[in-house]
Each structure stands twice: as C-alpha cells, then as structure tokens.
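The other protein chains are all here in position, but one chain of the complex has been omitted.
Chains here go by letter, A and B, matching the order in which they are written, and residues are numbered from 1 within each.
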Amino acid sequence: MFFKLYRYSILQTMRQKLTIFWSLLFPIIMGTLFRVSFGDFMNETVVFHQIPVAYVTEEEQFDAFQAVLESLEEEEGLVELILVDREEAEALLKDEKVEGIYQRAVSSAAQNLERETIGIEQSAEDITLTVTKKGINQSILSSVLEQYQRTFQTMEHIAREQPAGIEAAASVIREQCQYLKAGTISDTPKGDVTDYFYALIAMNCLMGVIMGLQSALEFKANLSPLAARRVMASTHRFGILLPDLAAKLTIQFLCTVFSVCYLMFAMQVSLGEKFPLVLLTTLLGSLVGIFWGFFVGAAGTYKETVKEGICIAGMLFSSFLAGMMVGGMYRFLETHMPVVNRINPASLISHALYSLDIYQGYEKYAQCMVSLLLIAVLLGVCGFALVRRERYASI
Amino acid sequence: MQVFKVFFKVMGKKKTTMCIYILIYLVISVTISYSMKEHGQEEFSKVSVKIAVENLDQGELGAGLVSYLGQHHQLQELPETRLALQDAMYYQEIDYVLAIPKDFTEKFQTGQQEGILEGTMVPGSRAASFMEQEIQQYLNIVSMYQAAGMEQERALELAAEDMEKEVNVDFLEKSDGQELAGGYYFFQYIPYVFLVLMILVFGSVMKTFQDKDLSARNKCSARSFWEQNVQIILGSVLFTFGVYLLFMGMACLIDFSYLFSLKGLLSAINALVFSICAISVAWFCVQFVHSSAELNVMSNIFSLSFSFLGGVFGSLELMGDSVRQIAKFIPSYWYVIANQEIQKVENLAQAGRVYQSYGLVLVFALAFFSAGLLVNRMKLRTI
Partner (left out) sequence: MAKAVIEIENLVKRYKELVALDHLNLTIREGEVFGLLGPNGSGKTTAINCILALLHFDKGSVKVFGEEMQPDSYDIKRKIGVVLQNVAVFEELTVQENIDYFCSLYVKEKSVRRQYVEEAISFSGLEDFRKFFPKKLSGGLLRRLNIACGIAHKPKLIILDEPTVAVDPQSRNRILEGIQKLNRQGATIIYTSHYMEEVEQICSRIAILDQGRCVASGTKEELKAMIKIGEKIHLEAEEMTSEQMEGIRRLRHVYQVDYQNGMLKICCNGGKHNLVHILDYMTKEEISFGRVYAELPTLNDVFLEITGKQLRDSAE
C-alpha cells in the first residue's frame, strides 16, 4: 500500500512541470548567473582585470617607480600604465578611464643633493595617489604605492647604514619570497564567493516549501475537495499522508542533488570533498523545506495564494539571511544577532556545508545538523498535529 | 472609472499577500543597508583584525613580529585545543591565526624563508587579506635589512619604522573621500526590492484581468481597448507611487538628513525612475504567466538576475569585462551607476551622468512596456 501510494505521488509530482522547474532549473539558472557574475574571482583573491592608472611625472631621468609599474604591467598584468600630463590625467580620472593618478612631484635642489649624498636618485616621498572613490581597485593602487614607498625607505636606511649591502637587499626584492603558507583548518581552498553557492544550495533545499504546501492542501478536507475525498477513504489518514510526503521529499532531494552536481561538475565550484555528507545535508535541508511548507499549508484556512505567499517570502527571507543576495550577511548577523544564525534554516544548511569544507572535525557540522533536525521535527509534529483534527467546523 | 475602481478592489483582495511581501522586503532593505555600510568600510580603510598568534619562536624575530602586529591589530589569546580554535573562527571571534614555528628566527636568518609561517584566515575577511600582505611586507623588509648585514635588533626597529609609512591618498574632489551615507546603501538595493514587489503584486492583479474567460467577457464590452486599459494604467501608476512613497518613508527613517540633501533628492528621483521601469518589467512578465506559481518564478528570475548582473548585489568591479558589457543592457546597471555618480555630485550642474542614467532607465521602461504591449496584442489575435 505504502509503495503504491508513494509511486502515484511521485508520478503526480513529476508531472507538475512548474514545481519541477522551480525546484530544478531555478537554482541552475542562479548558479550559472553567479558563476558568470563572479567568474574568475572565485579562483583568485585579486581582481583579474588590469587596473588602468595614469602616471604623471616631469622627471626626465630614469624613474624607479615607473619601472616598477611597467614591470607590474608586463609581468603580472596587474596595472595598465598610461603616461600623461596632469590635466589629461584628471580628465581620464573624471571619465573613469583610469582608477587613479600617480604623480611624482618635481624635487627641489636640496632634496636632490641629499639623495645624491646617499646615492639615491629619486625619492618615493613625493609620489602621490589621487582617486575619486574608495573601492577595491583604489585599495590595490594604494597598496602598490605603499609597498614601494616602504621598500624605498628601507633602501634609504640601508644606503645610510649598510651601503655595502644594497645589492643583497635588492636581490631580496627580486626573489619575492612567500613567507606565509595557508593554514590547515581547511583542506580545500575556498574562495570568498563560495558562500553564495552554499546559500544557493540552502535555498534550493528550502524550495521544498512549495511541495509541502501542496501536500497539506491535498490532505486537509477543509482545503480542497480532493482532500475531502482522500480523507473519506478507509485507509488511515497518515497511511495516505506519509507516502505523499516521502515522495515529495524524494523528488526535492533529487532535484537538489542534481543542482549540487551541476555546480560542482559543470560550473566547477568547489564544495569540499565530503560528498556523502553534502548529500546528507541536502536531504535534511529538503526535509525542513517540505515540513515548513506542510506546516504553513495545514495552519488555518487562509486562501491558497496567501499561504503560498508566506512560503515563498519566508524562503527568500531565510535565504537572504544566509547571504544569498548580499555577501557577509552571516558575519553581520553573527556580530549583531547571532540567534538568527542558530535558528534560520538556510543559515544552518549553508553553515553545515561550510563546516564540512573548512573544518576537519565534525562537531560544528553535527551542531548544524542537529539544529536542522530539531527544526524538522518541530515543524513536522506541529504540521501533523494540525491535520490530526478530523472534523471541521466548516468545509 | 469602473475599471480603475475594480483594479483596486482586486488589489484589496490580495492585500494580505501584498503586505507580507512589502513587509519582508522593507526588512530586507533596512538590514542590507546596515550590513553593507559596515562591510563597505572594510574595503578601503585598514580595519583592525582579531588575530591569535602561536609564537613558539625562541629568537627575537618572532617577538618582533608579534609586537608589530599588536600595534595595529587586536591580539587574541590562542585557544588551547584545536576544537576551541575552530569554534573561535566559526563564531568570528578570531579572524586570523598565525603560527610562528620554534626555529623561525634561525631559519629566517639562514635564508630558509619560503612558507616559514602558517596563516589561517576566516574566509571572506578582506581585512585579514590586507593584514597578510602587511605581514608579508614586514618580513620582506626585515629580510632586506638582514641581507644587507644589519643587526637583527636594529633591523626590527627600522622595519617597524618603515611599516609606519602610509600613503597619502588624495581625492580629486572633496566629496570623493567622504564616507558613504547609510542612505546610499539603502538606495543601492532598491532595484531588487522594487522588481520583486511590482512583479508579484501588480502581476497578481493583472493576472485576474487577464483570466481567459474574464478578458473574453471584457472584450465583448462597448469600451475600446484603450479606454479599458488607460484606467488600468492609471491604477498601476497610483500603486507604483504608493509603494515608492512607502520606501521613501523608510529611507527617511534610516537616514533623514541624507534624504533631504541634494544627493538624497537625486537618489529619490533615481528610485522613482526605476519604479517606473519596474512596473514596465512587471507588465512584460505578466504577459507570459498563467498562475501565481509562475508569477513567483518570474519575479525571482527577473529580480535576482537583474540584480546580480546589474551590480546591485555584487560589486561592478568584480565583474569581468564581457559581463560588464552585457550588464549595460540591464536597467539596474544604470540605476547603480546613477547611485554611484550621485555620491560625487555637489550641485545639479554636475549631475550630467546622473541625468543620462535616468534617461537610459526610462528608455528601458519604454522598451519593456512596448514589448509587453506587443505580446498582449499578439495574444489577442490568436484567441
């Protein structure tokens, strides 16, 4: 009996094209969109396109900073150097054709004399950076200049105190040693934007609200004639309900798995290596989604459209709080309202996946999963309690 | 004005659903504006990071590094167990963990410097990324001094001094350097919110009018297509304006002074122009839907894709060049550009690019409206 009804529920749900679209294709569209929008930023922590910068100098001699910039342009592709005069540079900056203006002021004779004494031709002090906004590119330009100025000062100190070691010091610059290696808390490298994908998977799981809602509408006799007919049958009510819920959970889970596989293999998004646990997380997440929809559907006799609105709005809001639309939302809430992160289903799913990826142990993951399980049980029990009532005041 | 009245009666029947959506999105707007203001500050200025250091080094170099870091960041106690450490990072109590090995000074001096330190960062912390660069640079400077033959103590002293050097960044206009107002962030996310609301609410009312039997019945009436529809258009305009005023009211509460400044006025006009575009997009979407579930799908697809591609959510600077080119065909992109340009405006004469963006958004509004009208007329012919 259970499998007979389960089979029919699977068939019925699979034939609802819109439900399948909503659960299956929507996350795929969004995942592709993320990938396109964020693109290579996922693999590197710096912006991958060249930052155009204007350089204004009136020096006719060799300019070390210019040489540095040219090297950054040719060897690393970090900047695109444009040599112009100040007026032109300002015009380019206003038109946003360049992100900033480096300008070297003309040095005074006294400054030149001082530098000659210590064997340095130019100063780094007199280079300024002019920008029009505070963004990532401007930070990078500022960082480049800062690094140059500090290194320059270092060389000045060495020239004063250990002039013989200048060449050795210069070779250190050329070597570009990496002193830091990445720590072992995470086994796999993780980019900043992976959080969006975790939130997207969480949203995908919670899309089960639609199916759960439908289950309730087709089960409570005062909500639809179909439900009245089903409830009148000689099979126990939960014998009718449970196969239906199991079928919807199966389909929602399969849709989510498909999306996860699409992200991992087609979109090349790294979601860690503990695939079975990722699947377990999506299963529990889907269960929460289905029970959530079921609970909303079983509560009260509001119109179907109102209940649908509550489900969709709730799911979107939950996903928003997990960082689906705006990055850093989890951190923000952790700082100001951590309780939200402990009870929001999308945050719990997203953070369960994050824990799997980042931490070697499973304690954090288990905490998230237990919370999700509690939420699922609570919603399930409340939903079942609401449909237990077998007679109605009005149909 | 019967059709006009009916339009609002139908909307009134859906008021519960409408209120739910409007409330949710008001909350989202407010939350986003507060969160992004905090987040935005991290991007440019150097923010102090919570760092835990495990210093096993027996030499001076480790201590020197720790001392330097302590001057600029918040040193936290390193948790004893790995589990406690993971907890601390999980709950954002520590942003960065630096492990200095016991033979750090020794290895550094003998030139074995590659990957000598281990740093673990909480992902997503841009501030921690900047700090890593600082550590890298500090050690580089120390290495330079060391290579030049300087005594370690002196090298550390000078390195700390060198690292104090900061770039003086000038802003072309005085206003460029100012902190962005909270109102800026609130207005940044208006496109997403307006698109969702217009498509869902307006769309659900229009779906009623476009019900097959009802529209067939209306077509039999003595009123022309334009006579019937001009009243619906009036109703839509009034509805749009109502939602717009509601959100401007919220903007007032969030940042009163901003809204009544020149920038606030231009932002408010920007939002008004976009609301017209949003209702046109809603009109376009409604031609393709037959049920409220389809409407939900449409609203999410349009609002999220326009918002991501248009730079509402992500930063435009993070996008690739080809994606940016595509983004120019999306109205929310021009809204975002206008929002950014408005922050640089000191007087109305300087707002040329802002007006240009307004114009482009209106062009999109016209395009969506016309496309929707075309589809509507084509559907009429096939019935």
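In this text, a contact is a pair of C-beta atoms (placed from the backbone, for glycine too) under 8 Å apart; a residue touches a chain by one contact, two chains touch by 3 or more.
Predicted model only: the values in this text are computed from it and were never measured.
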Ask   = Where does the absent chain make contact, in terms of the chains shown?
value = A
Ask   = Of the residues A:A182, A:C261, A:V377 or A:I395, which one touches the chain left out of the display?
value = A:I395
Message = Going by the contact rule already stated, which one of A:A64, A:L83, A:I136 or A:A228 would touch the omitted chain in the full complex?
response = A:A228
Note = Considering the complete complex, of A:K97, A:R160 or A:H236, the missing chain is touched by A:H236
Note = Of A:L5, A:L241 or A:V278, the residue that touches the missing chain is A:L5
Touching residues (missing chain, whole complex) on chain A = 1, 4-5, 8, 11-13, 15-16, 221, 224-226, 228-236, 240, 390-395
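Methods note: only the chains that are shown with their structure count from here on.
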Ask   = Hey, how far is the Cα centre of chain A from the one of chain B, in Å?
value = 13
Query = Residues of chain A touching chain B in their complex?
reply = 18-19, 21-22, 26, 29-30, 33-34, 36-41, 45, 47-49, 90, 93-94, 128-139, 142-143, 145-147, 149-151, 153-155, 157-158, 161-162, 164-166, 168-169, 171-173, 177-186, 190-192, 194-195, 210, 302-303, 305-306, 308-310, 312-314, 316-317, 320-321, 325-329, 331-332, 334-335, 338, 355, 358-359, 361, 363-364
Query = For chain B, which residues are in contact with chain A within the complex?
reply = 14, 16-17, 20-21, 24, 27-28, 31-32, 34-36, 38-39, 43-45, 82-83, 85-87, 89-92, 97, 99, 113-121, 123-126, 129-130, 132-133, 135-137, 139-141, 143-145, 147-150, 154, 158-159, 161-163, 165-173, 176-177, 189, 192, 200, 204, 291-294, 296-297, 300-301, 304-305, 307-309, 313-315, 317-321, 323, 340, 343-344
